[in-house]
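Report on one structure; see the data block that follows.
The complex appears here without one of its protein chains, the remainder shown in place.
Chains here go by letter, A, B and C, matching the order in which they are written, and residues are numbered from 1 within each.
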């Protein structure tokens, strides 16, 4: 399956990329944490990372399906 | 002593006057209630009457001095 | 800090803008909370076509300034503005504007709310409504902002 991955703000700068498309073995059920491992390699997910799947806030355990958009970003600071 | 008396809103309409100047025997210490009695005669002060002396909220027992402005009005309804 | 009693219709957003431009320095305030009360064409189940607002010249201004002083003593305000209409008012016209400027939003929100509640319970203004059958009635009691 194919997943679109996005990074924002300080996380985008730390990882040096804002968006990428990855292919994942379709036989395995995938989680947000699994997507992180595939794109960030050895780098552990920072404690305060916020995750979203298809524009809805998610957790590292949330399941990811083919075509989903997964995003990682730091705590929000708008307003 | 001379006291300036004012009425506002429904109280002004009920008493049929908005402002008058009254002279009070200076030998007597006068109160807001005494001023009311002098201008309204037998008519008792309505329970919810608000009184003010020189633009500051007062009570019927508040003392009135020569030259003071005493006002009577119903509960406020602005804003 | 300013208190304005206004005999003609006023534009509250223009009033905020004007006050901000003339009284506040750019970059010094972070939070502005405002409240505008506007005349509705209904009240207590009846259709209202006009309203007359009476005040007590002198005492009304003094009370509003007193209320603003209390707010300044309770919160770190940079500025506050109160504009209140008097005279003949038509539905859709603004009655009151309260605006508070502070560095932080909690102070701006809390002070704005305090000023409105204090104004409604303590500032000498009285409303007389004209209903569609041309009868008039004095509004007897202000609604409680916390329960309505």
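Some observations on this one:
Definition applied: contacts are C-beta pairs under 8 Å (C-beta built on N, C-alpha and C of every residue); 3 or more make two chains touch, one makes a residue touch a chain.
Small disclaimer: the values here were computed from a predicted structure and weren't measured.
Although it is not drawn, the missing chain touches A, C when the whole complex is taken into account. Interface residues of subunit C facing the missing partner chain: 11, 13-14, 16-17, 26-42, 91-92, 103-106, 108-109, 112-113, 116, 143, 145-148. Seen across the whole complex, the unshown chain contacts subunit A at 6, 8-10, 52, 55-57, 71, 73-79.
Assume only the chains that are shown with their structure count from here on.
The chain pair sharing the most C-beta contacts is B-C. A separation of 73 Å divides the Cα centre of subunit A from that of subunit B. Separating the centre of subunit A from that of subunit C, both taken as means of CA atoms, is a distance of 49 Å.
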